[in-house]
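To start, I am sharing the structure in question, which I have written as structure tokens.
Just one protein chain is left out here, and the rest sit where they should.
Then we have chain A:
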């Protein structure tokens, strides 16, 4: 990997202990994001995307593996050690109605990042917050309003303002537009692109919507049942998705038809995502894969670079013959 890698996870594993058993929500994932890069993370709901994002910025503590941020492994730092790093690692949440405290005004909400980290005097913070609100495309009058007095799109702008307040290096966006109207989605995505380009931060953009991901991301990682099955530059993935699951995801896009998968080559995908408590042996996708072979049940495919496709990693026996 090149030197401008900002954050890098190795063998990252996060378990959820549930009544039904242990769920390997994130299972041995390797992932890195470079400075100024947006990594799109796509997958069905329940595949562990959100858990991966939250673990990466240490809202959860991983059960195994390491997270290298700058010079340090932050995987097992305690709350106190994490505090000075918190401003660098931020998150935009999915639901703008749940991510803003209904009892606090916009000004109070946006002042919190600065008061927690002791930045500025009371007077300076007023000015900073006004600037911040204008930076996300709202009028600074919004500061005195309460979350229930503004629309969903405006709320998400405020949530974005809070996330970028401390000039973070890594921003995890967990389905930031999926709760919004389509017309508002485009505005928010444009805003995030603009902010990302001007800040040079690394973004992890989580979505189940390939068209949204395609607009935001430089590189796309496809996740299935806690694992990454394909990780490729956007152009390459758009041109030729290699993993059957990725192909199936593209086939499932309603409109418009992506040129890469003509109708005759459509990959059908049937059934529901299997239980993460008891995943299929070998390749996890084999139970729904139309191309499954005997070897898929016996041997787990490694995530590696196929011949002639630098920068792409894929875990499939079809592509990387063992």
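Just so we're on the same page, a contact is a pair of C-beta atoms (placed from the backbone, for glycine too) under 8 Å apart; a residue touches a chain by one contact, two chains touch by 3 or more; residues count from 1.
Definition applied: contacts and distances are computed from a predicted model.
Among the names given as "ATP phosphoribosyltransferase", "ABC transporter permease", "Deoxyribose-phosphate aldolase" or "4Fe-4S ferredoxin", UniProt records the absent chain under the name "ABC transporter permease". Between the chain not shown and the residues A:87, A:214 or A:233, the one that touches is A:87.
If you put the hidden chain back, the residue from A:99, A:169, A:207 or A:287 that touches it is A:99.
Interface note: of A:162, A:219, A:243 or A:317, the residue touching the hidden chain in the full complex is A:162. In the complete complex, the residue from A:116, A:235 or A:252 that touches the missing chain is A:116.
Against the chain not displayed here, chain A makes contact via residues 54, 57, 59, 82-84, 86-87, 89-91, 93-95, 98-104, 112-113, 116-117, 148, 159, 162, 166.
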